[in-house]
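In this view, the complex is presented without one of its protein chains, the others remaining in place.
Presenting subunit A:
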Amino acid sequence: METLAATGDVKRKSFFRDWILTVDHKKIGIMYALTSIIFFFFGGLAAILIRTQLALPDTQVLEPQQFNQAFTVHGTIMIFLWIIPMLTGAFGNYLVPIMIGAHDMAFPRMNALSFWLFLLGGLVLFVSFFVGAVPDVGWTAYPPYSIESQGAGLDFWITSVHILGLSSILAAINFIVSTWNMRTEGMTFNRMPLFVWANLVTSFIQLFGTPALAGAVTTLLLDRHFGTVFYNVQAGGDPMLYQHLFWFYSHPAVYVMIIPAMGIVSEILPVFARKPIFGYKAIAYSSIMIGLLGFMVWAHHMFVAGMQMTEGIPFMITSMIIAVPTSIKIFNWLATLWGGQIKYTTPMLFVSLGFLGLFTIGGLSGIMLGAVPLDLHLHDTYFVVAHFHYVVFGGSMTAIMAGMFFWFPKVTGRMYHEKFGQVAFWMYFIGTNLTFFPMHFIGMAGMPRRVFFYQPELTTLNQVATIGSFVIGIASLLLIANLVHAIFKGQKAVQNPWGAQTLEWTNASSPPTEFNFEEMPVVTSDPYQFGEKKDGKTLDDDGVTA
């Protein structure tokens, strides 16, 4: 913290003034990061508990109820308190203003409010641990089961989701307004770094999607305590309404978890391949396509939930269509590597082998699930668990890891340890495949998700997954240890150690000063002007700005 705070010419007054009252987007971003990393630790602990229970078909490490609480807590934390706040809150806040050449966000105080609401929302969820009623309803909280759920745990859960939703909406508005209005001279939309594009699309998704989630959980709360009958079938209610509302938010939410990650990939690949990003516009506009289509596929989570099978067909079609912009991106990234001069660094390994290699698997299993006839068998099995972990863990998480290492020198002014970073990458990569690949087969063979008991013939595959999860656990600790060590002992970083061309590297010191830039930068091209022109001349690394 000490080193983080020592940002150049900022006069250090007190911790309280410096951090608690700050409206600086960089500090808010750092607070988002630290807070969500702490939450991630608890989410990971829950995951390890789950996998430990599943090491044998019927061990009793956890009581049934504790097991159910563990997967509820795991899912909720990872989605609402780790991936989303890390990508939008931490990376978005730190990078967007500085990447578009602004001093800060459009509404700095509202930005601070978003962070404090996020922290509050997280704490409210954790309160349920202490009132002794951890919710056990899964992260989806389907009624009528969730309405019967005893104790105040679920009420805290609902309150927490509300607060977090408010935080997301405020942040989304802030990002949209900032990106629209605060761009520096010459920073046209088509020159914006792809991370900024990604963040913009994500913000629109948050803005339009979150209210549906708020509606879903509000009706739960009303049914639980105020005598309404949204989901009471005896009184004419219908539990499927909840699922429609929930997935109308939560399918787009999976894109909230992946589009910014794709943005990070698009930033890091060109830098270490020393090539311009291939198909800038294709990548930017396919994000928009994904953002739009993302609102039209929600019922693919409900193919067997009580709709007619044929009602699933339109949603199958949209789910197939949405795979097209996704594959466009994959091929553009591959083409970016082609003919490059690739340097193997920790962030580069994470985005190339990590993100591209693993996310592809999740995309392909998504297509299988999107086909109604296959989903009849695969829905609610471990195959689904494999699918979404390949996209969220193999995709979003590897991008987060890559981003943490990539921007670490910028944020802290220190370099991390490259060798250990790469060792941890390999452990992470192997652990991920060990954990999640067997789950495809476990699911196909007949193991549903959210169970603590399975048939003994699936023991070996489950044990491989459990061992993999321990490997991931160790790898995550190594990764964090590397960064923590570097904060105190790392080498001093120069302004632009990677030779990158976005404004935070070309025009701001490491770490940046309070207002980011000494002089407002002026932009004359997109930020990926790498590569050898035909005449053999190399572009200047600072070629972006005048």
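Assume a residue touches a chain if its C-beta (ideal position, glycine included) is under 8 Å from a C-beta of that chain, and two chains touch if they have at least 3 such contacts; residues count from 1.
Just so we're on the same page, contacts and distances are computed from a predicted model.
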Task = If you had to name the missing chain as UniProt does, which of "Cytochrome c oxidase subunit 2", "Lipid-transfer protein", "ABC transporter permease subunit" or "S-layer domain protein" would it be?
result = "Cytochrome c oxidase subunit 2"
Request  = Touching the absent chain in the whole complex: find that residue among A:Thr35, A:Asn68, A:Asn111 or A:Ser396.
outcome  = A:Asn68
Inquiry  = From the list A:Phe175, A:Tyr249, A:Phe436 or A:Phe452, pick the residue that touches the absent chain.
reply    = A:Phe452
Key: Sole residue of A:Arg109, A:His377 or A:Lys492 that reaches the chain not shown, by the stated touch rule   = A:His377
Inquiry  = If I consider the whole complex, including the chain that's not displayed, which of A:Met31, A:Met316 or A:Leu479 touches that chain?
reply    = A:Met316
Request  = Determine which one of A:Leu87, A:Ile361, A:Val411 or A:Met427 touches the chain that has been left out.
outcome  = A:Ile361
Request  = Against the chain that's been left off, what residues of subunit A make contact? List them.
outcome  = 60, 63-65, 68, 136-138, 142, 144-145, 148, 233-234, 237-240, 273-282, 304-306, 308-310, 312-313, 316-317, 320-321, 323-324, 327-328, 330-332, 334-335, 337-344, 352-353, 356-357, 360-361, 364-365, 367-368, 371-374, 376-377, 379-381, 440-442, 444-446, 448-457, 528-534, 538-539
